[in-house]
Each structure stands twice: as C-alpha cells, then as structure tokens.
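Sharing a structure here in structure tokens format.
The complex is shown incomplete by one protein chain, all other protein chains being positioned as in the whole.
Right, chain A next:
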Amino acid sequence: MTVASSSPPSRLSPRDVEGTAPQPRSGRKREHGGGGDGALAALFIAPAMLGFLLFLFWPTLRGIYLSFTRFNLLTPAEWVGLDNYRRMVNDPIFWDSLKVTVEYVFINIGVQTVSALAIAVLLQRLTQSAVLRGVVLTPYLMSNVVAGIVWLWMLDTQLGIGNEIIAGLGLDRIPFLADETWAIPTIALINVWRHVGYTALLLFAGLQAIPNDMYEAAKVDGASEWRMFWRITMPLLRPVLAVVLIMTVIGSFQVFDTVAVTTNGGPANATNVLQFYIYGSAFGRFQFGYASAMSVALLAVLSAITILQYRLTRAGQTDLG
C-alpha cells in the first residue's frame, strides 16, 4: 500500500480503488484508459486461455468423441456407438478398479485431512516459525516418482530398512507393497506423507484469515483450546476446508505415478486403480476408445462428487462476519 501511495498517479481513480463503480468516461479516454486495460488484460489471459482450449477443452471434447470409437492411435478411429460403454458396464476389472480407487481415496483423504488439520492448527496456535512451516512442506518438494521409489526400497519385505526394524523388534516382516491387504493402504499413506504438508499449509492460510480477536474474546469467556477449535476454528475454516477437500479428492481419484513405480497394479490387480487401468488399456493394449470411455466415466464421477461436495459443504459461503 505504501508503494502505491508514493508512486506516480496510477490510471485507476481513487473511486476505483475504493471499489465504487467507475464513472463513464469520454470515448477518447476509454480508448486509452479502461478499453486499453481490457485489451491488455485479454492479452495476458490469452496464453492461459490458449492453453485451456488446447490442452483441456479440446482434448475433453475429443476424448468424449473417441469414447464412441474403436481407436488404436495409428489407424483412423472407427465409430462403434455405445460399445465401449457397454463393455465398461460388463467389465469386472473396471468395477474392481473403481472399488480399489475409492478405497484408496477414503484412506488417503481421511488420514491426510485429519493430519493436515492437526498440523495446521498446531502451526497456528503454537509457533510463528517460518522454518517449521518450511519443514512441513519438505516432502512435497520431492516428485511422486522419487518418493514412490524411495518408499519401495524402504518397505521392501526382505531388504527394506522398514522391515529390518520390524524384524529387529522381533515381529514378522510385513509385505507392505506385495500383499493385497497392505498394498493400497501403504500407497495411500505414502501419498499422505508426500502431500500432507502442502494441504496443511493451505489450511494454515485459511486459519490465518480467522481474526485473532475471536480467540481472544473466547479466552476471556473461559473457552478451552478444544472448545475454540470446534466452535471457532472449524466453522470459520469450513469454506477453505471444503475447497481443499474438493481438490484433494479430485487429485486422489487420479492417483497413478505412485502405483506405477511401486506395484504396477499388482499383486493380482489389488492396486489397479482406475487411472492405471485406463493407462494400461490405452498405452499397453492400444485400446484408446475404451480407455476414453473409462476416462469419461471418471470425469462424470468426479464432476458428481465435486458438485455434491460443493453443495454439502457450502463451499461458496462463509460464516465470517
């Protein structure tokens, strides 16, 4: 703000700054003022818009079209109507993949959200240290693939340091990534480890927006930390929490890389999450039409969940002030 006041007069009138509607200007002024800004703004938006159209909008449309075709990428697509969708409905592996994915999402989101919230609240209530906030974010700096490989080694049944410690304690070794019971929870927790810091910082930013005087007033009234958490923090954090949940659920449904480097979908499809099945169908079996149909199904599932989450959590409303 101090910079703005000491800088040469900007093209924005004080009324603009105050948030009132700008007054109509003469044609000439509009050309050099508001109109020029509009063009410049459009220009700045253009690369992102171009990227959106080219890499999101067009591929989505094309993906929907391809879902109605038999397509191996190297020869022209052949229209097959609803064949791929019929196959999908009758494909036990697809339903199994969906089940595995939902299992992963539940574990991942459940553990991640609770842990991230705990970390965020502790960061806000107990420390001002920027170093600590940075440390929390450290695992997020590592790529999913590297994290997956490192955990794969650490959790290896015979050679991993994790199992060496378990065996050292006199317990049975645990095949974390090679047993169908353990594999999905393990992958989910690896990803919790990798992402929890980032989620915690998002929530921490939301917590910073809660006025401190509310806590002070509650303290004066004799409220405990626990009561303040449930009566002040949680209600006021709800919109941020809702957005974070929506983002993490979408991200979780798209889990791929950790599975690819740790289990390859095994053992016996126990970790064959939907994205991995889609990838395998497309790039392994060259069934791009069928893979597109499953991608469209995933899009539909995610859209429905997101709308539901948005409604249920009233993500667009705030209880503040």
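Operating definition for what follows: a residue touches a chain if its C-beta (ideal position, glycine included) is under 8 Å from a C-beta of that chain, and two chains touch if they have at least 3 such contacts; residues count from 1.
Everything below uses one rule, namely that contacts and distances are computed from a predicted model.
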item	value
Omitted chain, identified by the protein name its UniProt record gives, among "Sugar ABC transporter substrate-binding protein", "2-hydroxyacyl-CoA dehydratase", "Gluconate 2-dehydrogenase subunit 3 family protein" or "Flagellar hook-basal body protein"	"Sugar ABC transporter substrate-binding protein"
Which of A:L152, A:A200 or A:V255 contacts the chain that the document leaves out	A:L152
Contact partner of the left-out chain, one of A:G206, A:P239 or A:G280	A:G280
Chain A residues that touch the omitted chain in the full complex	32, 36, 39-40, 43-44, 46-47, 72-75, 149, 152-153, 156-160, 175, 177-180, 261-262, 264-269, 272, 280, 283-286
